[in-house]
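The complex is shown incomplete by one protein chain, all other protein chains being positioned as in the whole.
All chains are identified by letter, namely A and B, in their written order; residue positions are counted from 1 within each chain.
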Amino acid sequence: MAAAIETKKLTKSYKSRTAGKINVVEALDLHVEEGEIFGFLGPNGAGKTTTIKMLLGIIYPTSGEGYVLGKEIGDMAVHRLISYLPERPYYYEHMTGPEILKFYGSLFGINDPARFQSLLERVNLHRDTTKTISQYSKGMQQRIGLAQSLINDPKLLFLDEPTGGLDPIAHREIRDLILSFRDEGRTVFISSHELSEVELICDRVAIINKGVIEAQGKLTELLKGGRIEITVDSVPESLLSDLRIHDANVRNLPNGILLDVPEEADPNSVIDAVRNAKGNVISVVPRRKRLEDLFVETIKPRSSGMMEGGTVQEKTQ
Amino acid sequence: MRPILAIAGTTVGEAIRRKVLLIILLIGLVFMFVAPGLGVLSTRSETTVLKSVMLGIIQLTAAVIAIVLTVYMIPNEVERRTIYTILSKPVQRWQFLVGKYLGAVAALGLMMGLMSIVLVGVFLVQQEQNRNVTAVTELLKGPIMYFVQMSLLAALAIFFSTFVSPLVNFFLSGGIYLLGTVFNPFFTTMQENPNTPWIANKFATLVNIILPNFASYNIQNTLINSGPAIQNESLYYIQTIGYGVAYIIGLLIAGIVVFDRKEV
Partner (left out) sequence: MTPLHSRMLAIGAAAFITQAVLQNGVGSQPTPKDFTSVTDEKSGKTFKALKKGVSNPLIWGTSSHYAVDFAPGKSGVSSGLSPDQLLFVLGGFRELIAGILWVKADSFFDSGNYDAILPLIRLVTILDPHQIDVYATGMWHIGYNFTDEEQRSDRRYIPAALALGKEGYQNNPTTYEMYFETGWMWYHKIDDDYEHAVNLFVEAQKRADMIPARKNLLAMAYQRDGKPEEALNTYLRLYDAADKVYKAEESFGAHQNRDTIESNADTTLVRLVQRGWIAGKEGRSTAPYDNSPPFDVGFSAKVTVTGPRELNVQGTWGVQPVGSRIRIVLRDADYPGAKPAGLDWDSSSSVNLEPDKGLTFMQDGLFVKNRRFNRKLDMSRDPTMYPFAKDKYVVELYYNPRSAPPHIQDKFSWDGSGMTDKNYLNTEVRKGQRVIYAKLELTKDQILRRGEWADRTPVIKTPNYIEPKNQYDPDNDTVIDIPSLRSGK
């Protein structure tokens, strides 16, 4: 499948007076397939928004290459095929929903009231056409943002925190919309902190930390490595030692002993071993690997100290 | 062209709803309504005072509006991230900048137009005996020239807004406006005086070329007083307006060059 987004060693650095050169994004090799929903994750200040801005041609890379829909980043022709919904967007408050769509439509040379109406229906704002943006709730603002991002029938959408600050119902609505985009054959690039949302809808993810991609790939592959928890009692120490050797974690609990074995290991053989040793099997609970776990595992080793939202912290030597 | 006009349109819509600008405009209009009463305080004729005060208010109010309108224009778009939703569309940066400028000028024109209507209205009411179209059209030359002057000021402020903060821009644009009005004749004198040393003469020429000449739009003296007149009016207006347009184009292009490489 063709790549919707492809970057090779894409780098963005700034000069700091005290710390010299700072790489906000360093040697990024990103690959997003067409027609998939791609999650771009990372803590605050990791370089997510910077990467998106570079891909959109809003800021200029220091080095490296980037291609969007097969064209070099910054190519104006590509802008006709992409769209962007920024984090916490602001729209001209005096305008109504239809006027917003008309404005953004005019930037493409589109003036199709029927199309605007259908977009409003799609995002469920067709009943509030006389309200101005200043009267919109947060959810409504996000939905009008999605509507404007669809004006040009884009092949690729960049969504930055599309569900940020929304209630659960609004979350669901946005999620369903995004899924429908994929069903329509569009590629969706989501930058988000909402790991549960990403886990639900994304096909592939990349985790970026301090400007560097720490992990990238299919979710199913990345989330391999779950565990199975088997609670037992009356098990001889010799068996426990043997299990430890075979990559089992053993923990004492008030009501027994917890055997934490990898997903790949055959739980039945463990159960059989316990029973053969005249032990009791109290419970068997599979624990799947969560995205959150992956995230924390990936981020923790490189992090040193707190990051403040969105800014690059200089490491004190 | 369409993106430029669309951006200009939203800019006008925003500008005429900005409370700060509306307050400044309102204060200006209130002063204009009070102007006829000021004639009694002075030994000059009521018509002279009326014309001079009202033209002065229009100029001062327009200058403040022009600066306040434009210094925040680009920085606000960046801060509120509206610029991203626009630049991610097939809109070139220069189209964005030109669109914002044209919107600012259109908004300024609307506000000055309103003040001019009040000017004409108050003038006609006061001139019970002397109401005629010629007097009114003569008077309107003042606001028209001020409009070109303020368009130049707006271009200057937009140029600066591409690389300085709004507060710095406020004082920078205001300062250059003052300099361009006050010091242009001074440097002209230096250019013409045969006793000026060569280096001072060249310096004055250089300054005169670079500093925008706001003074040539101040034609109020010929409108207020019956004596002095411009010898060849059409040539004067064509040349002065042409100068303004050329300078505005230069400023916008300079702004585009800076804005093109600006990280937003």
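FYI, contacts are C-beta pairs under 8 Å (C-beta built on N, C-alpha and C of every residue); 3 or more make two chains touch, one makes a residue touch a chain.
Keep in mind it's a predicted model, so treat the numbers as computed, not measured.
> Identify the visible chains that the left-out chain touches across the whole complex.
B
> In the whole complex, not just what's shown, which of B:V136, B:V164 or B:A215 touches the removed chain?
Considering the complete complex, B:A215 is the one touching the chain left out.
> Can you list, in ascending order, the chain B residues touching the missing chain?
38, 41-44, 48-49, 51-57, 59-60, 92, 94, 178, 181-193, 205, 208-209, 213, 215-216, 218-222, 224-231, 235-236, 239-240, 242-243, 246-247, 249-250, 253-254, 256-257, 260
In the analysis below, only the chains that are shown with their structure count from here on.
> Could you state the distance in Å from the CA-based centre of chain A to that of chain B?
From the centre of chain A to the centre of chain B is 49 Å.
> Using the touch rule from the top, collect the residues of chain A that touch chain B in their complex.
For chain A paired with chain B, touching residues are 53, 56-60, 76-77, 79-80, 82-95, 103-104, 106-109, 145, 148, 152, 158.
> Contact residues on chain B for chain A in the complex?
For this pair, the touching residues of chain B are 2-3, 5-6, 9-10, 13-14, 17, 80-82, 84-92, 261, 263-264.
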